[in-house]
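A single protein chain has been omitted from the complex, and every remaining protein chain is retained in its original position.
Chain naming follows the written order as A, B, C, D and E, and within any one chain the residues start at number 1.
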Amino acid sequence: MESSLIIKNVLSPPILFFFLGVIGFATKSDLEIPAPLPKLFSLYLLLAIGFKGGVELQASGLSGQVIPTVCSAILMSLLIPLICFFILRLKFNVYNSAAISAAYGSISAVTFITAESFLEAQNIHFDGFMVAALALMESPAIIVGLLLVKFGASKDIPSKRIMKWRSILHESMLNGSVYLLLGSLLIGFLTAAYNPAAVAKMQPFTGKLFFGAECFFLLDMGIVAAQRLSRLHQVGKYLIAFSIFMPIFNAFLGGLVAKSLGLESGNALLFVVLCASASYLAVPAAMRMTVPEARSTYYISTTLGLTFPFNIVIGIPVYMSLVNKLIPPGVT
Amino acid sequence: MESSLIIKNVLSPPILFFFLGVIGFATKSDLEIPAPLPKLFSLYLLLAIGFKGGVELQASGLSGQVIPTVCSAILMSLLIPLICFFILRLKFNVYNSAAISAAYGSISAVTFITAESFLEAQNIHFDGFMVAALALMESPAIIVGLLLVKFGASKDIPSKRIMKWRSILHESMLNGSVYLLLGSLLIGFLTAAYNPAAVAKMQPFTGKLFFGAECFFLLDMGIVAAQRLSRLHQVGKYLIAFSIFMPIFNAFLGGLVAKSLGLESGNALLFVVLCASASYLAVPAAMRMTVPEARSTYYISTTLGLTFPFNIVIGIPVYMSLVNKLIPPGVT
Amino acid sequence: MESSLIIKNVLSPPILFFFLGVIGFATKSDLEIPAPLPKLFSLYLLLAIGFKGGVELQASGLSGQVIPTVCSAILMSLLIPLICFFILRLKFNVYNSAAISAAYGSISAVTFITAESFLEAQNIHFDGFMVAALALMESPAIIVGLLLVKFGASKDIPSKRIMKWRSILHESMLNGSVYLLLGSLLIGFLTAAYNPAAVAKMQPFTGKLFFGAECFFLLDMGIVAAQRLSRLHQVGKYLIAFSIFMPIFNAFLGGLVAKSLGLESGNALLFVVLCASASYLAVPAAMRMTVPEARSTYYISTTLGLTFPFNIVIGIPVYMSLVNKLIPPGVT
Amino acid sequence: MKRLDLIFSDRELDAILEALEQAQVPGYTVMKHATGRGPERVVTEDMEFTGMGANAHVIIFCEQEMIDSIRDNIKSILSYYGGVAYVSEATPL
Amino acid sequence: MKRLDLIFSDRELDAILEALEQAQVPGYTVMKHATGRGPERVVTEDMEFTGMGANAHVIIFCEQEMIDSIRDNIKSILSYYGGVAYVSEATPL
Partner (left out) sequence: MKRLDLIFSDRELDAILEALEQAQVPGYTVMKHATGRGPERVVTEDMEFTGMGANAHVIIFCEQEMIDSIRDNIKSILSYYGGVAYVSEATPL
């Protein structure tokens, strides 16, 4: 069953465009999407998922599964970095371990979007409040990462290096992409509540265009991921294995939590994908500012070069099978 | 009544995204929309309002209120800079006074768009020919500004500084944004007249997408306006007061003219907004080229940092109340 | 009849925006579309025509006229450069002759798009498989051009200059725009075959938006073409005449082939346009890398400054009349 | 050989390039989208969309005589609109 | 006069500009979107969208004293986050 799901997933336009980008890099085609065009698409995608999530959150209200699910998601983004940290400390210093852990505790919005498209293609229902979980999982993971550095690093660092709470909170909450996602979520919520006619007017931009823009962005992500993949030898075997097995482990953990939360299979898949995915946007940017001691190759090549492609190509359908086994459809 | 209108206005997505940008700057979030992406949106908005205006102008024809309204608008863009000039000369030299006056005589397309969205949200009808007024108010204001310099400045300026009519007309008529707006208006007109099927084919691009693109652009305008606002102390109290009271005065003047023209309340609001708004695009660009003696902080920080946010957040609903008082609905 | 077709063509939005760009440059308006925004539109257009072509190719299948038409198109892209080469060798050296010939053997995607819009406006049917012809005509022309250099150039060139087959194939097949067009075609084909629901989801992006994006891009093409036109004196009279008469000759040749293939008038026009148009994207880029001895002004100013505007403004309607004469409507 | 660095508002780019062409410089390189601060004014990238543009940075490698012949022309343009110009030594590789 | 070239990750741009302003440099020019490679790390343009940005290249024309007064401050920022700083001769046109 997995293999048929994998094939179905691979034959969807976003994944095909991702491969087009990968092959373009591999064959040295001079296809490139010059800066700052990729930024346009990443800003657009964050704005659109935030807005749509806010609208649906307003529709569903904060009752029922919303609060428990979002809280569990936050807990997962605190727990997963801790687990990662202990696994990584066997081989890496505090700085590198903490930075990589934060990335895996956090999420990848594009992986989430791809999972949504996958569910839509399978006609499986999911709820808009999952976007709230998405938006709220980045900051805690960054905070845990910085705390691990703060308390884990040797005490003889020069005084000016001591991280201040202020800058920890600033990096975690006001990072551009976290801020845009949360802000758009709030705007979607407010608009749906007080100005429902405007939701329809946004629809052509945030809704209809989304799938095509996702394809365009994944074309670029394919080029970028292939570049990172080509540098993956620099990170060593331990980290390569980590970047495949850790997501699977986190997915399993997420699946159990999703089951105990009583989520339907669509929401459960999204929950699992949030746990399994790793951040290559907000977290690396925050880590580079606050933990310059960590080697950025470690947390970028792994998340972007391996975990991201693995998740969107193979991971999502595999996690779907997992969810189907854990949560027999029709039971909820 | 105003306060409920203000709240309704504030809770519309464009204004909410504007605030998201402002708060992002204020909290030092690293959210930024790198150049030249804002240019993409500003070009798009000018092209789209021009095209739509041209289509509607062709539908309504040049009969009835069209000619008087457009002519009055042009007169206002000649008169307002003169009034401003006398008020500003009390404190500033000829160069600065003329440059600021030209900006306030001219218009802000984004303020106009926001007013249109406001009217649509209130289900108040307005006509496409108002875009023609918009397009034709920039050039005269620039010309008046340059004439004020030409005749107001002391006669002992070096020979090469003497402004030539050619360059005055060039800057006023062929400034990129004026040119694109007028050109798109003409193209919309011609297309509607000779190729009506093509109007429908443009609709997804110029029509459906507009509201979302407006939100995206206002997000950036929020960031930019906040930056200017933060430098506002440099311009002094006189100019700060000017940049709030002058628009209100101009709005009142515009309201009286709109009443005497017999405009319906929708068109009247747009007329008032044209008078009240100030240019931060075409005019500053033209002034910087032709009047380098003027301090650009003066005419940019005021128009962009104060007048623009004031107009789109508070001004539009306040002007609506004004219009409602001057022009009782149901009378026309 | 031609003149009425020309007027109809000129009054379509894409051509009007093209003229807006041309006039903007001619009048020294400071309207500009800064890099890399034009690249965004050119990437978008290639992706969209590729995808749509792939979808339609899957619908029509590879039967009937598809294979013969595509093969004939490829043959034309091999034959036309040879004819051009002999004409150009009368005046130019091997390098310049070969580079210009390759450009005229290849195609211009924007000319093709404009012809499609022209057909749609006239309600004349055409088939999606013509995009396959478009996609497959660039590489052969590049290969012929490079072979002409390889075998035509004097034998005493330094050893490192000898072109390798590898780099010839690389430049011809993996040039960014060829690669994106072919890749999108394949993705469209696969999606339509295995994931038809996703085709509808792409439609707002690749379909609805297309016409407007085409207008925006042609605005920029107008500016660029006018710049090239203004440098046309550098290329001399011979080349100026060549860049008007060669397309007409190629169109005639294409018309005869189209007739003998039994194409309907819509497809026949597209076939003719493919023959008549010249590349200003893939071929110049490839030539600059592989034949630096050729003067780029020659192959850019002609294709972009003269052949391209001629084709989209006058050529397409003229070719339509030609097709109507060769292929009486209602016969097929 | 000399290296001349010019930095100024890109709205003046046409005027500067015309001056360079008139003096028949062997070549030049233009980098747009530069921002910065002069004695009184901050130029930011975000104003580019307004058409006010950012700065342009122009580099010219040429002989000392060339520098001498364009000096007056360039200086008069820069003194009117603002901008800076510096010369340094450079030797061909 | 001197010319100071600073190249570093543009995420540190605010810190650097603050240091320059504090020292009251007469002006500076910023060019963003630069990429490159230092002793250990490659910065590529395509990571710009991630918010990690590319490099910024800052040019300052100023007197030797100014250079001396900002040296320590700039060097400490660069030594923490990475980046390079070089001084060369420049004469006003």
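In the analysis below, a residue touches a chain if its C-beta (ideal position, glycine included) is under 8 Å from a C-beta of that chain, and two chains touch if they have at least 3 such contacts.
All figures in this text were calculated on a predicted structure; none of them were measured in a lab.
Colleague: Touching the hidden chain in the complete assembly: which of C:Gly50, C:Gly105 or C:Gly176 does that?
Modeller: Considering all chains, including the one not shown, the answer is C:Gly176.
Colleague: For subunit D, which residues lie in contact with the unshown chain of the complex?
Modeller: Against the left-out chain, subunit D lists 1, 3, 26-33, 59, 61, 88-93.
Colleague: Can you list, in ascending order, the subunit C residues touching the missing chain?
Modeller: Interface residues of subunit C facing the absent chain: 32-36, 38-39, 41-42, 160-161, 175-177, 220, 223-224, 227, 231, 280-282, 284-285, 288-289, 292, 295-297, 300.
Colleague: What residue numbers in subunit E mark contact with the hidden partner chain?
Modeller: Answer for subunit E: residues 4-5, 7, 31, 33-39, 45, 55, 57, 67, 71, 74-75, 84-89 touch the chain left out.
The criterion applied here is as follows: only the chains that are shown with their structure count from here on.
Colleague: Indicate the lowest number of steps between subunit A and subunit D, counting one step per move to a touching chain.
Modeller: Shortest path length, in steps: 2.
Colleague: Which chain is most remote from subunit E in terms of Cα centres?
Modeller: Chain centre farthest from subunit E's centre: C.
Colleague: Would you give the residues of subunit C that are in contact with at least 2 other chains, written as numbers and ranges?
Modeller: Residues 30, 34-36, 40, 204, 208-209 of subunit C touch two or more partner chains.
Colleague: Give me the residues of subunit E that touch two or more other chains.
Modeller: Where subunit E meets two or more other chains at a single residue, that happens at 11, 32-33, 48, 51.
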